[in-house]
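Missing here: one protein chain of the complex. Every other protein chain is in place.
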Amino acid sequence: MLSTWEPEVVRIDADILIIGGGTAGCQAAITAKEKNGELKVVVIEKAHVERSGCLASGVNAINAYLNPGETPQSYVDYVKKDTAGLIRDDLTYTIGERLNNCTRRLEEWGLPFLKDENGNYVARGRRSVRINGERIKPILAEALRKSGALVLNRVVATNYIVKGRKVIGAFAFSVRENKFYVIRAKAVICATGGAAGLYKPNNDGSARHKMWYPPFNTGTGFAMGLRAGAEMTSFEMRFIALRIKDVLSPTGTIAQGVHAPQINARGEAYLRNYVDRSTYMRLYATLKENREGRGPCYLDITGLSEDYNRILKEAYLNMSPGIVLKWADEGVEPTEKPVEICGSEPYIVGGHGLAGYWIDSRRRTTLEGLYAAGDVAGGSPKKYVTGSMAEGEIAAEDAVEYIKNITFESIDESLIKEEIQRVYTPLIRSDGYKKLGFSPDEFEERLQKIMDEYAGGISSYYEVYEEKLNIAKDLLKELQKDVNKGYAEDLHDLMKYHEVIDRILVARAVVEHLLYRKETRWRCYQERIDYPYRDDEKWLKFVNSIYDSCKDEIKILERPYTNGENYLVTWLGSGMSGCKD
Amino acid sequence: MLSTWEPEVVRIDADILIIGGGTAGCQAAITAKEKNGELKVVVIEKAHVERSGCLASGVNAINAYLNPGETPQSYVDYVKKDTAGLIRDDLTYTIGERLNNCTRRLEEWGLPFLKDENGNYVARGRRSVRINGERIKPILAEALRKSGALVLNRVVATNYIVKGRKVIGAFAFSVRENKFYVIRAKAVICATGGAAGLYKPNNDGSARHKMWYPPFNTGTGFAMGLRAGAEMTSFEMRFIALRIKDVLSPTGTIAQGVHAPQINARGEAYLRNYVDRSTYMRLYATLKENREGRGPCYLDITGLSEDYNRILKEAYLNMSPGIVLKWADEGVEPTEKPVEICGSEPYIVGGHGLAGYWIDSRRRTTLEGLYAAGDVAGGSPKKYVTGSMAEGEIAAEDAVEYIKNITFESIDESLIKEEIQRVYTPLIRSDGYKKLGFSPDEFEERLQKIMDEYAGGISSYYEVYEEKLNIAKDLLKELQKDVNKGYAEDLHDLMKYHEVIDRILVARAVVEHLLYRKETRWRCYQERIDYPYRDDEKWLKFVNSIYDSCKDEIKILERPYTNGENYLVTWLGSGMSGCKD
Amino acid sequence: MAVRIDRELCNGCGKLDEPLCVRICPGDLLYKNTDGKAAIRDTRDCWDCAACIKECPKQAIEMYLPAQIGGRGSTLKARKSRDKIIWMLKRADGVEEIIEIEAHRIV
Partner (left out) sequence: MAVRIDRELCNGCGKLDEPLCVRICPGDLLYKNTDGKAAIRDTRDCWDCAACIKECPKQAIEMYLPAQIGGRGSTLKARKSRDKIIWMLKRADGVEEIIEIEAHRIV
């Protein structure tokens, strides 16, 4: 049966393999090639590097840039304060050191920066500058192309190739051709971004993908890491974005960009009632207004001059055209009415939040030969575009050194066979057993319903507690089994199938993390109503996890918070290797 | 353009026209023919009378039956107590008088009633008896067929034909043939059931129609009444059913049927904390447990003997097979685990709740010649199957007398033309203007999102307050205009199109009612968090509405509660007639 | 998504003008396809009322739960006689159960 779908096996050897050609991945590849043009650097990208990932639509600011007066340390201080005191100072600091250089590189490649009379960048807050960033991804892709790295578009990574606790390459399949890739590498940099679609999104049906974070960033990097035994951190710190209602366009553009106040239905600037106005408290306060009868809430841009109509439309066309269409559909100019705001579905994302791979300051994960950078890397929130680039650079620089002493490992052919089987079986099922199965979409609905209802989705105001989380845990385990009855109709569908598989595993980790942290550190993001207060004495520490694929169990471990000191990242897991015998 | 879809116009004259061949409609037709076999009684049914409406799947109890010791007055007392003191005693009493006779008729027609050793019905609570009711609708349909009434299946009523404040017939279209019906009648009985699908339902996507109330009961009877200027009552008293989670199967079967206690996640019988254990308080308490960290909640059937596995499966197969499949999918027998419960989407339904046409004890509406019975008739909750039959009887008996002095009215041809235009235009648009339009499904999503978010749907724990309701009001008015850009692909789609049109108008009335009642009388059903307490002094009265179709405005009026006294239902509206000139 | 029509078993109700399942569905969801077999317009619109599965003389229609609400492939079919309904429940694990219930007391 397999034969009908038996793919051609393509074997590639890469000095450095980069998985995900987004912000971090592009910059990693460019950096590696700059450091050593002789190296074979391969980038695999599930979409097309020209318009993939977070930047597909564009951005309108560089949100992590040190304007005059700011330093790497002041950046660390800010991020730490905004994250209830728990970040990896070392990671954030090493990002801070590179932010401005990454910014300059973007400018060199042709990204249009707005400038003031003196030729300086136009600040949008203390750590942000304005850009016309519609073309940012094609610009990065052009730099990538020029770097000489080999780019494989429409090639979806499915798993690392692991030997013991060492990552020696990755498996991938093409969604365009019937090809399965076996890529050996001396070092692998994971840059697959974060995860959307774990939870029921704000909209459903015909608008189900109208979300802030790209629905195509599905957490595969996390899932691959988990399956290989890599350690993850802070999945309980879900990032929930305060966004423009319905279209889910970002709000920083107006909140920070034009200093629009957050007002409630009575016109009160309700944040005044809060001492702590960190990112999650701005969200929490908004929900509170709604729950207590003072909603909905808005960003009030009605005070602005008419010039801002054009300015705001441009800013959003550069990043998130949805709100521009919304204004058009309402027949209004932007400044004619306040824009309503809401909380998004919870995302797992290390670029805005804290969740991701547990890494050291060189961006090494707990698996040998594996690096992580960008939204997939944990411990350092608020890195955004330039922080992701910085991490790509750091990882690539270290990898270039690291591989000097590394030779390619041989790959057990049975591993390849097994992975082909795992990857393509849903297509086979579609030939023969379709009658009994469900489509990837249907399992996705199931996953999102479980997470929404039992693990603190939008419909429960993001609140979680033990009993419900335990149910989520059980249901997700069952779902993971049920997905084996699923089928895929074609290669596109097969990609969706694996996206669900991966999301389920990530969701399981999220639930374990939420269960473990018995305090409420970040309102909304991690709100345990059975432990409603922040408890620094017991909980100013990281909650980390390692998946034991033999036992199919997610193990939680604690890592201390050590103020600013560099971390030694040691491997504590057993990983895939243990269960072979 | 119209010509491509120009339907054949079928003209029918009926002594009594019954719209909706469900529980109430069947019984009305049977009664009318029994009273006077000479009369031309016509029933139009959008589906097929054999399996339409609430009874399509079956039922397993007659929920309104006076077991020994109960009287019409004790029934009134119970219903009133369960409805926070505000019901129409006269309506409830006149139902109470007929409940047992209606029950006996069902038995005569062959519905299998369970009997005890002495040949008495098996009581399921004080006002309920058990039946094997899988075949109840075909049994009613057979009695209907034998009655000699003319039944038009797959014919969808769209509007009354109105002359001044008198209803002289109805318009309808076929979903099977290209036929438009103009039915003149001396009296019209509306028996179209209630409305589901106004709010975002519990499930979405592939399970969006997995709801308790039939998704095909779309509130058209309410909408037709509103458009004709009939007075409606208590739309703010939304009925929200406590149901089995996911499958939305009814809970009375086990709560009342086997006395299963409601327990929370900690195993506590949480209703003990409440003095008031009325239907809505059982729901409210369940939500409260969930919100405060003690959920989810369950009906605990684990204490039952093994015999109950079969008993419960049978009971549910007779009414709502979903839960039986759920047990099978979980691989458990019913009594192996407690069943999780949840609140449904809010429905507008006079059979379980208070909302519907404002009628007098003869079931006359405020429009001459128009009667209402069953779920579409307001003022008398907990009427269920037999109460709906009773109302059908009462209406028919009165109509048979009423029409003795009535002659057919002539119908203005331009009215017919207008209605054909209104009904079929979406199909025409589908020919030419499809590019600009949206499908009925898409508008339904919009409606449900508005109602969910701004008018107290599931996602806001059913809570409402002024500011949000005002937004709902505005958005619904806009939506009503936007639907004019919609299109329909075929006759089935055309039915869905008009269902959305009708639901929007009903939703608008719901919002006006919710805005008006400035107290909280029925928790969850009508929970104004800006007026959180019950206030009998000011609000022990009915909130009624009349739609002014000229001004496109819903006017609210108050009707006093007068303890048990018969109501004189007088017409206070201006209706359709006013805007012709 | 909740009913599935077995295209092997369905014979389109032979010479009947309107197939029995098409005639009965309260949501008007079923129709006779160009291939002469029954089909459902949009599975998302099904209420799971089971009217069609009871009506089909060929037992060609089965009901199941959508995965979203925990469906795993258990199916339900039915056969009606004048006075009874015979349910055929098949669990995803293959276990079958027949449940016969009185439905019409013929008088």
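Chains here go by letter, A, B and C, matching the order in which they are written, and residues are numbered from 1 within each.
Just so it is clear, a residue touches a chain if its C-beta (ideal position, glycine included) is under 8 Å from a C-beta of that chain, and two chains touch if they have at least 3 such contacts.
The structure presented is a predicted model; accordingly, all values stated were derived computationally and were not measured.
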item	value
Contact list for the unshown chain, restricted to visible chains	A, B
Absent-chain contact - pick from B:K115, B:H259 or B:K485	B:K485
Residue of A:N101, A:N178 or A:S206 in touch with the missing chain, whole complex considered	A:S206
Contact with the hidden chain (one of B:E442, B:E467, B:E489 or B:D530)	B:E442
Which of A:G322, A:P338 or A:G353 contacts the chain that the document leaves out	A:G322
Hidden partner interface residues of chain A, rising order	46-48, 50-53, 56-57, 107-112, 132, 134-135, 138-139, 154, 175-176, 203-211, 214-216, 246-247, 310, 313-314, 317-318, 321-322, 324-326, 328-331, 492, 495
Chain not shown, touching residues in chain B	435-438, 442-443, 445-446, 449, 475, 482, 485
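Definition applied: only the chains that are shown with their structure count from here on.
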item	value
Overlap residues in chain A, where contacts from two or more other chains coincide	442, 445, 449
Set of chain C residues in contact with two or more other chains	1, 66-73, 92
